[in-house]
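Everything on this sheet refers to the single structure shown next.
Every protein chain of the complex appears in place save one, which is left out.
Chains here go by letter, A and B, matching the order in which they are written, and residues are numbered from 1 within each.
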């Protein structure tokens, strides 16, 4: 194949370059404005490490919860024949279109002290959820899980369902088939969905600050710290943004190397 | 065809309504004064309701004038002005943020204090935590909200609590005073330290409890015409309106202290 045949045609190349510029230039702006000389004191300021740790832990927990609940939901959407599946799918995407702050208020109305479920939790067990790290994880899960569900459902739809037929003729019931055939077949899709979910959870702001509040060490994640720093000290906000960005990019690159890189192996017929 | 008819009707109604307002304004008093164009006011979020009213009043007095507001946190507005946002008037909830603008040489003349705000305790209507005063902010068993120290209401709260020697035990440090108030309205916190004006605007879901200790930490609201104001005449008229008897009465009704 000659070089000319491999080259990208202009109608694709030009918009692609514009897209890259559009996505990358704000990052360049951040880097240009970074106060490199004052970087170290900003990085080691009390609370930064704490917020970063809390962000990573809560985003990872939210991703774990999303996997445990979201993968089965994706399966139901893609494979089952239950009634009202279309409605169910539309409902799953609600958190995507809902402004996150509204999502936070909605979580209050259910899980808050005065909420439908929260009131009962409080009265029966003395458990209150808002303003705790649990609330952070719940808010992040609420906002991020749809990304996972939609990715995994897409992967399930794209996967050849006849492999499941083959498993059935080999004596596997649906649960065994799911575990031993479906899950491995859509693993690349699940991995991609989990990464998307994790990234969304890591950057989550609106639902978290509304439902979980903002308190250093328990509920103040990096995006909250960035937002508040912006009120007083924009340079500190830029530094914190860079820290968040660097850590998330490093994590994603590491993961890509480890398991997303193998995604091609699943495509063998 | 149907839709076009409905559209035409709506337009006619809007025009009629507009005429009515104009007529009322003109009948109400002053001679018009020849102000026109657009007046852009950047104002602290806590001024939203009262400024919207006063803006309408100014438009009524000057039929050719259109008043536009941007309401946001004072620090965000100060940043916008230093980044070159075109505006005529800046009203800050905090002298520090006004100083950011004056230090940059972007004001026309000295800022004037036109109102002041004082902290008050907001509790849900039935006061489930039995909160009576500032000392209750040390009660661990209560769910309490303060503003984050990064924003003006949080800085003021910190000052008041420190001065009173109350070891505060907040559960959340809210990003702005509205967010703190929302949590009171939802009944999710037992108390929050917010501005008196916010309690006044909140309605029946929220009760206010005065904080005598806060009298030493009243925050002044300065206003200033901006140096690059595209419409300086209207800007001055707006500042004058704030300082007038009508303006001060409206601010007082909204819960502001007067300077």
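Simple rule for what comes next: a residue touches a chain if its C-beta (ideal position, glycine included) is under 8 Å from a C-beta of that chain, and two chains touch if they have at least 3 such contacts.
FYI, contacts and distances are computed from a predicted model.
Chain not shown in the complex: UniProt lists it as "ABC-type quaternary amine transporter", one of "RNA polymerase sigma-70 factor (ECF subfamily)", "Alpha-ketoacid dehydrogenase subunit beta", "ABC transmembrane type-1 domain-containing protein" or "ABC-type quaternary amine transporter". Every shown chain touched by the omitted chain in the complete complex is listed here: A. Within the complete assembly, A:170 is the residue of A:13, A:27, A:94 or A:170 that touches the hidden chain.
Against the chain not displayed here, chain A makes contact via residues 160, 162-163, 165-173, 176-177, 180-181, 184-185, 187, 265-269.
To be clear about the criterion, only the chains that are shown with their structure count from here on.
Computed from the mean C-alpha positions, the centre of chain A lies at a distance of 36 Å from the centre of chain B. Considering their complex, residues 105, 108-109, 112-114, 128, 130-131, 209-210, 212-216, 219-220, 224, 227-229, 231-232, 234 of chain A touch chain B. Those residues of chain B lying in contact with chain A across their complex are 73, 75-76, 79, 143, 145, 148, 150-151, 170-175, 179, 182-183, 186-188.
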